[in-house]
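Missing here: one protein chain of the complex. Every other protein chain is in place.
Moving on, here comes chain A:
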Amino acid sequence: MATVAEAGVSLVIPNAAYSTDLTIGLHPLAILNISDFYTRAHLSRTDLLGGLIGKQTGRDVSIEHTFEFRLADGQIDEDLLNKKLEQFKACFEDLDFVGWFYIPLQLPYEPTEELIPVHQYLAKFHNDTPPLLLILNPSAEAVMNTQSLPITIYETLFTETGKPQFVEVQHRIDSFEAEHIGVLYVAKQDAVVTAEKKDTTESSLAGRGKAKEKMKKDEAADTMTSSNAEEIVSQLNSQANAVKMLHSRLQILQQYLDYVQSLPDEAVSVADLEVLRQIDGLVGRLSTENFGDVAQGQQIDGLLAALLGLVTKGVKYGVELNAKRQMLDVQRGPAAAASTGPPIMTERLSRYYGRS
């Protein structure tokens, strides 16, 4: 494959001419992998390309992992490719080769003629059908000033001329639960986890014996409650942001509907029927169910757990109190110190306090 020396001619067919039933779920890990590759290699290499690993079920394809290709004398190192595919199979049995990615370093940031030989070559790893092509646009304008990811995924379409052309396919972002949490975590600016084992040499200066123990316990309790509070705040924040996004999207829809409604009767046909039908479908799918029982069950479980926490705390305080009371009794005399255990502790306590 020749290195891309001058800007080539884009081979993309505008979407309106062709609609596809392929749905693609792109995972954040794949996106970050490609970006990491670019960061590391963009100064040293002219060709940045690699493979995509994922799962295809019917017309839905998920893209989960990526790896890099090596170019030797302008050819893709096939041994390396095969080896990589083997290694992925060994660890993730149900994932396959689903496509390849390319990071163009100059205009146009779209598939061009130069990519066709590679594309056709890779078909043999993909059951002899043309694989998906993912283009990451690393240019400043694509990354800095837009609202959407600079990633486009193309499907191949063979035209009458026999040459492959590319059609853009919409993708959605899928992620596993753990991946989701990891991405949110990494996205926060200062993601610093403090050491689990704290060095207590400083606190040893502050006091001795019981006082030091108590202080350490207080500190530990403080950090726990404040970190709990932080967690709740950040979780609520992300939920709030998500709801705001939903709200803004709904507002756009509502504005559009208002506009259509305000059109005089003759001009109504201008309205995009496709969009209106989709909105109608969405509204129809909205649930009018109550989910009452299940939701209540969940709530009860959660609140029960909270209640359990409180009760345990109460028991702890009770036992502490009992122990202190016993110490006092011990000082007064051995007979008074005899205790028969927690079950009748509360009874004894009430008698004790009633007496004094």
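Convention: a contact is a pair of C-beta atoms (placed from the backbone, for glycine too) under 8 Å apart; a residue touches a chain by one contact, two chains touch by 3 or more; residues count from 1.
In this section, contacts and distances are computed from a predicted model.
For the chain that does not appear here, its UniProt entry gives the protein name "COP9 signalosome complex subunit 5", which is one of "Transcription initiation factor TFIID subunit 13", "diamine N-acetyltransferase", "creatine kinase" or "COP9 signalosome complex subunit 5". Touch with the chain that is not drawn comes from one residue among A:Q75, A:Q120, A:T159 or A:N241, which is A:N241. Against the chain not displayed here, chain A makes contact via residues 7, 28-29, 31-33, 35-36, 38-42, 44-45, 68-70, 77, 80, 83-84, 87, 90-92, 106-108, 138-141, 143-144, 146-150, 172-187, 191-201, 204, 216-217, 220, 223-224, 228, 231-232, 235-236, 238-239, 241-243, 245-246, 286-291, 295, 298-299, 301-303, 305-306, 308-309, 312-313, 315-316, 319-320, 322-323, 326-327, 330-331, 334, 337-342.
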